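Here the complex is missing one protein chain, while the rest keep their positions.
Letters are used for the chains, namely A, B and C, taken in the order the chains are written, and counting of residues starts over at 1 for each.
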Amino acid sequence: MCFHQAVPRDRRSNAINNKELKIGVEMQATAFNILFYFTAAVAVLSSIIMITRYNAVHALLYLIVSSLSMAIIFYLLGAPFAATLEVIIYAGAIMILFVFVVMMLNLGQKAVEQEKLWLQPKVWILPSVLVFALLFVLLGAMQGTGVSQQVNLVSAKQVGITLFGPYLLVVELASFLLLAGLIGAYHIARSPDARAGGTARQHDIDQNVDRVGGNQEQGGQA
Amino acid sequence: MLVLWLIVVLFVGGVLAGLAERVHAAASRWVTLATLVVSAILLWPLACAQPQAFESVAGQSGWLAVLQWEWIPRFGITFLLAVDGISVLLIALTIFLGFIALLSAWEEIQTRVGFFYFNFLWTLAGVVGIFAALDLFLFFIFWEIMLIPMFFIIVIWGHEDRYYAALKFFIYTQASSLLLLLSMIALVFLNWQQSGEISFSWFDLLGTKTEGVFGLLLMLGFFVAFLVKLPGVPVHNWLPDAHTQAPTPGSVILAGILLKTGAYGLLRFIVPLFPEAALAFTPYALIIAVVSVLYAAKMAFAQNDMKRLIAYSSISHMGFVTLGVFSWNALALQGTLLQMIAHGLSSAGLFAMAGAIQHRLHTRALSEMGGMWSQAPRMAAIAMFFAIAALGLPGLGNFVGEFLVLLGSFQMHPIAAILAALGMILAPVYALYLLQKSFLGEQSDTFSAHSASLFEFKAREVLMMGLLIFGLILMGFFPRLLTEYSDVALNSLQALGWGP
Amino acid sequence: MLNLLWLVPFFPFLGFVLLVSTSGKMPKPWTTMIGAGSIGLAALTTALIAYEFLSQDMTSFQLHLWTWMEAGNFAPGFSLYLDGLALSMLFVITGVGFLIHIYASGYMYDDEDFPRFFTYTNLFVAAMVMLVLADNLVLLFLGWEGVGLCSFLLIGFWYKDPANGLAARKAFVVTRVGDTAFAIGLFLLYKHVGTLDIQEAMIKAKLLWTEDNATASLICALLLGGAVGKSAQLPLQTWLPDAMAGPTPVSALIHAATMVTAGVYLIARNHELFLLSPDMMYAVAVVGVLTLLMSGFTALTQSDLKRVLAYSTISQIGYMFLALGVGAWSSAIFHLMTHAFFKALLFLTAGTIILSLHHEQNIFKMGGLVKRLPLPCILFFIGCLGLIAVPPTSGFWSKEQILNATWESSTGGPLIWLGAVLGAFMTALYTTRMFCIVFLGPSNGDVHEPKGFKFVAPLVVLAFLALVGGVFVETAWQLPLSNVFPGGHAPHPPTVIVVIAIATPFLGIAISYLFYGKRVFSAEKFANSALMKPLKTFFDSGWAMDWFYDLLLVKPYQWLAKINKKDCVNLLPDASSAAAKILHAALSMTQNGQLRLYVGVMGTAALFVIFVVVFL
Partner (left out) sequence: MNTVIIDHALLLAAILFCIGLLGVLVRRNIILMLISMEVMLNATGLAFIAAGSYWGQADGQIMFIAVVTLGAAEVAVGLGLTLLLFKRYNSVDVDNLKQLRG
């Protein structure tokens, strides 16, 4: 009954039977395994629902659900530090940023109708074919042993030691990356007049930007 | 050393002519004239060198003024300039046609005169370099130098759609010279493997054994490059366009000299370096030659544009050269050389005539001309002379060349010679058609507006044409003046190949 | 004196150069002086040389001027060779040429291109003399082509009318076909014999080949091809009738006396080669007979005076070819000479008639000129007698020799003799028809007779030669040909053959006189009867040869040129540039700025890479 070999998935709808596959595994159904498969199912389901939502905020919420379930899975895989990180940074910081931006743009009902226009069923066909092909290839790539073995816990201490041991440079790089992201976001998001250094000719620059913006628009539309 | 000075004078003259325009518009013309006179003077001692002045280099007799400097020792590239009977004749032809082109450009080129003469003299220098260079690398450099200024001449001073023509000319020649470069390098490597020391010099490369398919491929690389320049039929399309769009002096140089570089290449590089491969390739080369002669003659008859007609006639005449080269016996070789020189003179005359008509009527279409004999009898008589020279009337240069080529090639390949002899029938068909449409028949209305006096040939043009006519008649009645000179070189070349 | 032989070609060439350099600015008297004078000087030199040559009865004389070409062992010289044959030809060219030039100076006087005419004729005579005096075949080829060029120039003399241009080009191209055959013959001869010097080649050929050798007959066939082209014999004769577009003195000089006989001279000069292949001799005879019959019938239906004379020229040359074919070399040359006399006479008198009728050439529009143009009538009559070969005239003597020789020779035979006699009958028919229509019958149109010494003197001399020349040459002093040709015995066919040969012309005259002179039977009714109508048009168009050649060669070539006006080989480069453009258009479509397209493409690419990595 145990399907060790990767089963070729050819259509999107069989993601559901994928879960029975896991539950069917005959090894001792410990609470641990059930929990793992359950959260995996939650994660997959929330992701699918997320990409099909018309309203951006609903999508965001489902994303949060998905990242929380991911946190649980991390924990089950013996990476408590990663789980906490996931919850704090992902669910906490990034999702909040998203919500903040979505709220700022307050797209409202008009955006929802537009989404409906954009998401015709026929739009889904081509990308899903591509995605399933990718999935099929990835599964083909994973020729894993299929045997379950002891999950060894990697404590936060251990992560901390290796982090500032051999991976010191990675930390530096990560900090650089964040700095770049910070400055970039700050620079981009500044309002035009602030960006132009607030000199006296501020007024006509705005005119230029708007006029150019205006032309751009006609240009864009034409 | 003389040859080196000759090339340097032409290069420097070009630069001076270019600068002279700033001094005074007409100055660059006189500077070019001076350069040509100086180069003629430099050529004089070479031209009348006594037989004993000929030395033999690496077993090849008949060489003159051999100059060898180390250039890139690492690759065995030497600055090797040497001239034998054939090269001196062709260089003399180049300088002579330089005068003719200069005379025809005297009034026609008005815009950017300095730059024109710069290009003009650099093309001449490139061509002289080709005829003198015996180091394959140096030969290739001159091969490229010759091409760029010619491209500019067509593109800047040409007629209506000159860009297309110039670009086509450039791509054709450039692509084929790539082939030339590849096979040149491969040949040097082959020689390196066989003889152990690397050298680009023609004398050393003569020794390489080039049997088998590899030798054939190398030979084909050279052959295609020279066939494009010649031009042979499958790759001839650039010539009619380049000629119709080039200005008159451009056409004169293009037809008079640049085609000869292809023919010279065939003579100097194909058979001596690859005797077995050339022998194996002969049947196909003969087919190309015969098709060139007949197809181009038919195409010439079909043209309505005067310069295109003359361009196709050039292709037909150069078909005889290929026939002569691949028969490779004493008669055919001498015929090839005479055909090259005679064609240089007669096609230069025809193009100068077509240019003069276009300068007056602002059209090249034969359908719009007619009956110009009554308007300009002297011009008409000269045009008739060149048309008749082109169809190979005995007593003029072209006949001697054609007859010797046909006689020589008949010994080796009777069928090809007979088919090429049919070209003698098709030649008058288009030559007389050209005469009939332009000078005979009723007077067309395009030039009734012109007064007769303006239309007639001026002294300058009569001088130009007179030189060419004198040259052709001299070659027609006294070909030995030229052949006496090139005999030694031709025989030594002939010994390299095969055939009686 | 003999080594001044080079003066004979040099004088006309000098005349040509003088007239060209002044390019028509020379006053008319001067032009005549130079034009006719140079030929006169040439004739004088020929006479002096002939006197010295005959008095010392030399066999041949060689004068080497300079070596022309030299390549390997092929070194033809620019050298002259004089023997009996060349001398008699010279006499015809310069003598008759001079008379024609005098006549032309009168005839062409009021033409605005008067100097240009003499320029071309001088060049022509120079080239013809070169052809006759050449000692090697390449120099002969030079004269051969030079003569062809001058005939082109002179036919197209009145260049304003494109029809003349067309006729000139037709003449040049058709003769050029013959010349190419001749050239290929040269190449073949050189390949086997190793030299093109005529005398040497003949000796070597005799040593190299025995009788009936294939290569020898092939070479003779090619030489015959050349001769046929130039002398307008059967396959290539279509150009001569159209060549009448040129001025009449030209027709007299080129298309009657000298150029068209070049073919005969060529075969006579290479007679040893022809002797080596009897079947080629037979071929020459057959070509001669067929041509003389064909042109005889065609001349009967012509309405243009000059075209009648043109077709009669073709048939008379047919007789010469017949003589060559049957091996009667000297009688061929003899007939050539007599033909030059009376045909030049006929053409020039025709010129006078045409001039006096204001350029009217249609014989049916002339008539009753016997009273109004008495002198030309008499001269024309003498010419006709010569042409028909009535006993006393020179034409009779030469044609008799040919007919007798045909009867007896191995390559001739009774059948060909019968054809020749029928030809003689046809000649009598159309000549009398022409004479009666032009001179007898009702007169119409006004006439003014061109007076002047220039018109009369040459005609009288020619008439005298036509009448007495034959007898004089036959009896008093033989043509100096005995040492040139192998001495054949004089032919003595049975007397009944000779009687028939003499009688047929009279029969012809009688019948034709009844039709056209007395108009007892009406010629028109006979011509337009059901049977004769299609035959008449068929004959009129020169046995539809023109139409046939047009269909076979001219139209296909023009069609081939028209369909391929844009060089089809040009499609290759244009196609490659078009392909480049299409490729560019296709690629630029993918860069349309759609981000999602880019993501999709990237995804596919990643998929493909992983697929390759994983599965391959």
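As a convention for this text, contacts are C-beta pairs under 8 Å (C-beta built on N, C-alpha and C of every residue); 3 or more make two chains touch, one makes a residue touch a chain.
These figures come from a predicted structure and were not determined experimentally.
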(request) Report, in label order, the displayed chains that the undisplayed chain touches. (result) A, C
(request) Would you write out the residues of chain A that touch the absent chain, in ascending order? (result) 4, 6, 15, 18, 22, 25, 27, 30, 32-33, 36-37, 40, 43-44, 47-48, 50-51, 53, 56, 59-60, 63, 66-67, 70, 73-74, 76-79, 81-82, 85-86, 89-90, 93-94, 97-98, 101-102, 104-105, 107, 111, 114-115, 118-119, 123-124, 127-128, 130-132, 134-135, 138-139, 142, 144-152, 154, 158-159, 161-163, 167, 170, 173-174, 177-178, 180-182, 184-189, 213, 216-217, 219-220
(request) Could I get the residues of chain C that touch the absent chain, sorted low to high? (result) 588, 591-596, 599-600, 603
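Note that in this section only the chains that are shown with their structure count from here on.
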(request) Indicate which of the five shapes (line, ring, star, complete, other) describes how the chains touch one another. (result) line
(message) Can you identify the chain nearest the overall CA centroid, using each chain's own CA centroid?
(response) B
(message) Among all chains, whose Cα centre is located farthest from the one for chain A?
(response) C
(request) Just give me the whole-number Å value for how far the CA centre of chain B lies from that of chain C. (result) 38
(request) Let me have the rounded angstrom distance from the C-alpha centre of chain A over to the C-alpha centre of chain C, please. (result) 101
(message) Going by the contact rule set out above, which residues of chain A touch chain C in the complex?
(response) 126-127, 130-131, 133-134, 137-138, 140-141
(request) Spell out the residues on chain C that touch chain A in their complex, using ranges where they run on. (result) 600, 603-604, 606-607, 610-611, 614-615
(request) Write out the stretch or stretches of chain B touching chain C in their complex. (result) 168, 171-172, 233-234, 236-237, 240, 298-299, 301-304, 329-331, 333-335, 371, 373-374, 377-378, 381, 388, 393-395, 399-400, 403-404, 406-408, 410-411, 414, 417-418, 421-422, 424-425, 428-429, 432-433, 436, 439-443, 477-480, 483-484, 487
